[in-house]
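With one protein chain withheld, the remaining protein chains of the complex are depicted in position.
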Amino acid sequence: MSKKSFRQAINEALRQEMERDPTVILMGEDISGGTGAPGEQDAWGGPMGVTKGLFTQFGESRVLDTHLAEISFIGAAAGAATTGLRPVAELMFNDFLGTCLDQVMNQAAKFRYMFGGKAQTPLVIRTMYGAGVRAAAQHSQSLYSMVTHIPGLKVVVPSNPYEAKGLLIQSIRDNDPVIFFEHKVLYDMEGEVPDEPYAIPFGQANVTREGDDVTIVAIGRMVNFANAAADALKRQGISCTVVDPRTTSPLDVETLIETVEETGRLVVVDEANPRCSMATDIISTVASRAFDALKTAPLAVTAPHTPVPFSPALEDLFIPSQMKIEEAVRAVMARESNRAAAE
Amino acid sequence: MSKKSFRQAINEALRQEMERDPTVILMGEDISGGTGAPGEQDAWGGPMGVTKGLFTQFGESRVLDTHLAEISFIGAAAGAATTGLRPVAELMFNDFLGTCLDQVMNQAAKFRYMFGGKAQTPLVIRTMYGAGVRAAAQHSQSLYSMVTHIPGLKVVVPSNPYEAKGLLIQSIRDNDPVIFFEHKVLYDMEGEVPDEPYAIPFGQANVTREGDDVTIVAIGRMVNFANAAADALKRQGISCTVVDPRTTSPLDVETLIETVEETGRLVVVDEANPRCSMATDIISTVASRAFDALKTAPLAVTAPHTPVPFSPALEDLFIPSQMKIEEAVRAVMARESNRAAAE
Amino acid sequence: MASALQLSRDDLLKAYRDMRTIREFEDSIHDEFGLGGIPGFVHLYAGEEACAVGVCMSLTDRDAISSTHRGHGHCVAKGCDVEGMMKEIFGKRDGLCQGKGGSMHIADLSKGMLGANGITGAGGPIACGAALSAKLLKTGGVAVCFYGDGSSNQGAILESYNLSKIWNLPVVFVVEDNGYAEATASSWSIGGGSLVKRGGGFGLPAEEVDGHDFFAVYEAAAAMIERARSGQGPSLLHVKLARYYGHFEGDAQTYRAPGEVDKVKSERDSLDLFRQRVIETGLLNGGDLDAVDKEVEGTVVAAIAAAKASSLPTEADLLTNVYVSY
Partner (left out) sequence: MASALQLSRDDLLKAYRDMRTIREFEDSIHDEFGLGGIPGFVHLYAGEEACAVGVCMSLTDRDAISSTHRGHGHCVAKGCDVEGMMKEIFGKRDGLCQGKGGSMHIADLSKGMLGANGITGAGGPIACGAALSAKLLKTGGVAVCFYGDGSSNQGAILESYNLSKIWNLPVVFVVEDNGYAEATASSWSIGGGSLVKRGGGFGLPAEEVDGHDFFAVYEAAAAMIERARSGQGPSLLHVKLARYYGHFEGDAQTYRAPGEVDKVKSERDSLDLFRQRVIETGLLNGGDLDAVDKEVEGTVVAAIAAAKASSLPTEADLLTNVYVSY
């Protein structure tokens, strides 16, 4: 166990799985960097340096720079996954899903079902999401809801370095196509991460805070905001449970329901746009399956229904904040529901 | 006013808008058909004959067959829309969104916001959705939830010929990009449709049945199932309100809330896959904003979390049915909520 | 270069049997579809047999192909079980894909048949992926990507040309140019007019071949497959041929010239040409071929009967195989 950044945790997960299993390969735009160029190969390690050093260790038959054309290399990763390799493909920004969605949605995700269970597609697509670095409308989206909608895909959204390593190892070992979302603001986050390999199973939420008054469910980076909000609220006398679902597909519905049964109140924090999103998914699930446990209306803290604005002045308002979470929790605490009144 | 099919209603809307406004053009794969071929031009009118005759009337500068490559022609429609034309592009099946989503999501949808309000993109993408004709996993999806998630797009899902004509005319006159979803099973549906042009405004739901016990909200083709279920349930002594939102973006939240305030119970019917869907969107919206009006847990009737199976035996089970809607309504009526008990 | 005339008697009989099986299969489906027994969309391969069979003659199970919406021919040529295919097309539980796929999604990965595909051009990247597996896992295998003239303009295909070239993948692109994408002529839709030049623009050695002539296809494809197998990289085969039926069953085909198909059938039918050639050269005799015709007819009749008799999937099947079960 030692302190590692989110970036290092991912790098280590990749390295250890590649050491363990020779069929694990990486591909992506400049995941090595320098291919064909006169200077250093392994010059980049991806735009954020996440895969740095892996080319040097594993060579060009395991760490493949691609051309700049996502349909073909993401699709090739899917095709390779059905024919014996376990590719981890990097889709640099999740915003680029638009260029290659067919290969993800209609090919990789559907092979197994469409072919009557006869195909296996152990593909991982690592991709960067989220706002916060002033990267504007086409490099800042949070699109996990879109892929969660699609049956056949598993969707992972780690919230810290420990989670990142364990969930990525599980993603690589999993025999279904997995989309692994890395928040660009988290790469420098540090945390305790075991040196040895470990896998965190899918569909098992992590309860990061336990409380009596309100359940806060948060996704990815937002888990950290929710934890901070819960800690602050505790000092204000409101005790919150915080749930990190870890995977949005499969979703650990049981834990959501259990915790809401204990608290009776729900706030969902989701950095994505609000319509047809994980926020609506979780609220709808709880409202449908744990309605009687709810003391008052659930509340969502999300981005507005707008593209991500560039200007820092606007982007800061776009992203859910600890403050907004605290306000939402206080709001659900304050609401006197008819039901409570009737009781 | 005369009886017309859904197909005819769309054809008429296109024809009348093209007659009214010379900047309205159509483009798509074989929307005329026969381009470059030795036989008849206007040989197809689209795979379902929806645009048949328009080439003959308007000629090749208004009705453009494209090559078989969606990124470029859907993107060209977006580019043309920002530079003076009002293109209605046909994306043959909504399942093909995967091939061209970038142009829809990152270009057309975002131009206006990203460019500080200076771009206008009066683009319509007509597309076919839905299960029911044994077209299997890649030609049967219902993907309106996916585009509803994206700010900047308006999303229209007409339920019958009257709605189709009025909503398509509105779509063409609207200055934002609109995705217009046509259910393939509805093309032969007949209904009364005025001969003259008319526009149905966006964001105004249509209440097709009024009742006291349960609000059923249904999307597209499902509205007809919901109406039939409501009629059958009426004979069983359960009186339902049926709401057709008409547009999923913008969504008429007020009507949803008003009707639930009257009935206290909600069933949502959505042919799409269940996760991060319109079903969750509507349930979440009502649970968040009209919680105190709800007497019991809302219920969703949706497709399962699977691709669309080919075999008729399975596809019929995949699609929500009138029977399943009736069951759901009876289930919410039967539920004795804690709240009711406490009251 | 592999010469088709050096093929063994067994190989020639296999080639003819596969072509005849495809023809019989498609003609029968055309009839059954007319009778209303077959659900969904069906795109028939009749007329194009020499392409699938001519190419797949040089492949074994370790080699992979990606196919199209018009995939029955590729399936037969790559060794898929005909009865399993027929059951699949009828939506039956013991079809090749348990009835979940249907005509547009027949696959048999154990045979290297990676799937028919309802998305035009989508097979390009998939074939590249299979070729990458073959290359990195050193299986000695190659991948073949079949696609149509219309599909040849898809970004998925065009990007795949480039990826295969720069990664030096063992893949062969086989364009089946039947003159039309649905109702649109390939003479109009292919900018520049030449897929050989198109291939050249990506550094792919390319060649045009008469797709009605099994021997021509076989020889050209064998050379490209051999090239790929020996590590010399990708290439492109532009196959000119004709489809005998409409784009899908139900297509009125008014975009075609009158007599267009009849002319091909009488002058350039792939089965007739094959028969003529092998008899002329004395490689096989008429009796050999008649025997195959008869055998194949029996196979297809039996497959249809079996498909009709077999049972449908049940409710429990709806939810299985979305994910791997652990």
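We just call them A, B and C in the order they show up, numbering each chain from 1.
Note that a contact is a pair of C-beta atoms (placed from the backbone, for glycine too) under 8 Å apart; a residue touches a chain by one contact, two chains touch by 3 or more.
Small disclaimer: the values here were computed from a predicted structure and weren't measured.
Across the entire complex, contacts from the unshown chain go to A, B, C.
Here the missing chain is touched by one residue of C:G192, C:G231 or C:G287, and it is C:G192. Checked against the full complex, the candidates B:A119, B:V133, B:A199 or B:A331 give a single residue touching the omitted chain, namely B:A119. Only one residue from C:E26, C:E159, C:D251 or C:D317 touches the chain missing from this view: C:E159. For subunit A, the residues in touch with the chain missing from this view are 29-30, 33-41, 43-44, 47, 65, 67-69, 71-72, 95-96, 98-99, 133-139, 304-307, 309-314, 317-318. Residues of subunit B that touch the chain left out of the display are 23, 25, 61, 64, 66-67, 69, 71-85, 87, 102-103, 106-107, 111-120, 151-152, 154, 174-176. Although one chain is not shown, part of subunit C still touches it, namely residues 153-156, 158-159, 161-166, 188-194, 197-204.
One rule holds in what follows: only the chains that are shown with their structure count from here on.
Farthest from subunit B, judged by the mean position of CA atoms in each chain, is C. Put simply, the C-alpha centre of subunit A and that of subunit C have 40 angstrom between them.
Taken residue by residue, subunit C touches two or more other chains at 97, 99-101, 105, 117-119, 155-156, 322, whereas all remaining positions touch fewer. Under the contact definition stated at the top, the residues of subunit A that touch 2 or more other chains are 102-103, 106, 113-114, 151-152.
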